[in-house]
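Of the protein chains in this complex, all but one are displayed in their positions.
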Amino acid sequence: MQTALQLLLTTLQIGAVYILFSLGLTLIFGIMRVVNFVHGHFFALSALLVSVFMPPVISAGFSVPLAYVLAGSAAIAGSLALALAVYKFGLSYFQRDMEGAFIFTMGMAILLDGVFLWLFGGSVRPVPQIITGNTSILGASVSVQRLALCLIAALVTVLLYWALGATKLGKALRAVAADHEAAMLQGIPYNRIALTGFLLAAFLAAFAGVLIAPVSVVSPVMGTDYLMKTFVAIIVGGLGSVRGAIVGALFVGSIEAVGGYYADASTATIAVFVLVILVLLIRPKGLLGHA
Amino acid sequence: MRDLHVPWWLAGATVAIAITLSFKGAYAASLMNLVAIAALIAASMRFVLLIGELSFATSAFVGLGAYGAGIATALFDWPFPVALILGPLAVIVVSALFGYVTLRIKGPYFMLIGFAFTEAVRISFTKVNAIGGVTGLPGIFPPQFLDSWMPTFVALVVIGLLFGLYAVEKSDFGKTLVAIRDNEDIARTVGVDVLAFKVACFVIASFCAGVAGSLQAFVNNVISPSDFGFLVASFALAYVKIGGESSIFGAITGAIFLSLLGSYALGFGAGEHFIYGGAMVLAMLLMPKGFIGLFATLRARYSRPAKATPLAAKPVAAQ
Partner (left out) sequence: MSASTHARSDGAPLLRAVGLTKRFGGLVAVSGFDLEVRQGEILGLIGPNGAGKSTTFNLISGFIKPSAGSLEVFGRDCTGTSATKISRMGLTRTFQHGSYMRSLTVRDNILVGTVHWLSGRTARNRRVEETAAILGLSPYLEAIAGTLPHGIQRLVSIAIAFAARPRLLCLDEPLTGLNQTEVASTLDVFQSIRRDFGSTILLVEHNMKAVMAVCDRIVVLHHGQQLASGTPAEVRSNPEVIAAYLGGRHEH
């Protein structure tokens, strides 16, 4: 029981970040029908900027939590600027062209790898803990910081889910994702929606980067590994489906948690991939996918 | 017989062989081998595009081909011809099974299955100590007499297979593959066994990838699992797209251009990313139809200014 609880908590922690990532990626796929290789870089840049901005802000006399909030805001702004540039100067030309977007964003990813390495150097950058200490839930121990991460991620997910259903923008996003031609016929401005969707997705990735900076290893290449697993998550869940993204992220997170506990990380990864193949053979459009 | 432009192929082969014979030295040799193997992998990737699918399992088959050669040579000391063909033969079996099961699925979902397969295979390689695990398998040497002729040998094998892929594409079988990509239901209603054709296409392409891997093992003399990750297929796709998807010569051109560029960029340390990534980004923005498309556009513009030449319809990317 203890183990199960611990595993559940680990799943939620890992899954929390994957969820924020996958929501963004699946939105982009749903709306633009492309796979975005650069998504990991919005995430990485955000974490990197947090690690860069926090020390000077703390030295200037601000408290650690406040410094975190300030640095985090700047980091998200920075990532959004990058996202806007990527969209305007390239990705908008490859909408609905899966192969072209794939190669373009892959080239962009390699380019940005170079830029990040040059700007931030190759080594790992530490970020100070924001909330210290551990707590225990029903006997399972977890660091308060990680717990806060989970809760915030859950909150954002719920908010997003609600917004997609209730707000005008949300409904427009979903309409475009479901049938973009019909949406355009209804007068929904496709280009503006695509840009909004893209920036929203980038925001989620950047936010995830800010959340994860204090609890994980921050390096210029951290995005790619998350990106790979997130692709798995959104396809297993069903491309373009918000619920699918959540299910897929938890699916991947749980396999990693269980695999990592009973074996090692690389075995867990093999397990993820084998299970993905099996899931897709049984449900070819993903667990919750639509056409 | 549909015109296979055999004289042009022979001329091209002669030029390639001449190049391999004229430039001596380790650096030149490794460059020529790199380009040849890249062209073969790119052509393999493109062959699967004939049925409209992106095959990310290609990396795994390159790896299987390489490890077949490695196991046969470094571990068992089997004769060269056996070692060369062992991996590719295994690839035929594995790809037939894999294709039979997974080719019922399409588009991004098929792409992901291939990707997952590649990563699972790669990680599995790292876990087998007998073949060197993470550090890899060294000691894969071609026979003595071939040692200084490797670029020529590699060029001959690669050109042979490239011509084979070209001939198959031009045959009725190849036309049927394209028909399946364009409109699989029509093919089905006239009696074509769509899955069988897709699997056959996949096996042919994967076999070529396996041979590329085998050659790579003998050329580099040491292989490791990290050589066979998803980037192999990703770069191959880049070669195809940047060279031009509409013909095998696009894949070849793209492979030559980008692998030469990549080698050049390696000398720049961190600049490697800028050059390689920048080239891909610029190529996609400025030449959406690749070099072949650019060439065709220029030719249409400058040869017949008054008459509108109907360009062949570009195959629409599968959604």
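Going by the order they are written in, the chains are A and B; count residues from 1 in each one.
We adopt the following convention: a residue touches a chain if its C-beta (ideal position, glycine included) is under 8 Å from a C-beta of that chain, and two chains touch if they have at least 3 such contacts.
Please read these numbers as outputs of a predicted model, since none were measured by experiment.
The missing chain, though absent from the view, touches B when the full complex is examined. Of the candidate positions B:4, B:186, B:266 or B:298, contact with the hidden chain is made by B:186. Residue B:175 is the one among B:5, B:175 or B:299 that touches the chain not shown. Residues of chain B that touch the chain left out of the display are 1, 172, 175-176, 178-179, 182-183, 185-194, 310, 312-316.
Note that in this section only the chains that are shown with their structure count from here on.
For the pair chain A and chain B, the distance between C-alpha centroids works out to 32 Å.
Those residues of chain B that touch chain A in the shared complex are 54, 101-102, 104-109, 112-113, 115-117, 119-120, 123-124, 126-127, 230, 234, 237-238, 241-242, 245, 270-274, 276-281, 283-285, 288, 317-319. The part of chain A that touches chain B in the complex is made up of residues 29, 33, 35, 90, 93-94, 96-100, 102-104, 106-115, 117-118, 228, 231-232, 235, 239, 266-267, 269-270, 272-274, 276-277, 280-281, 284-286.
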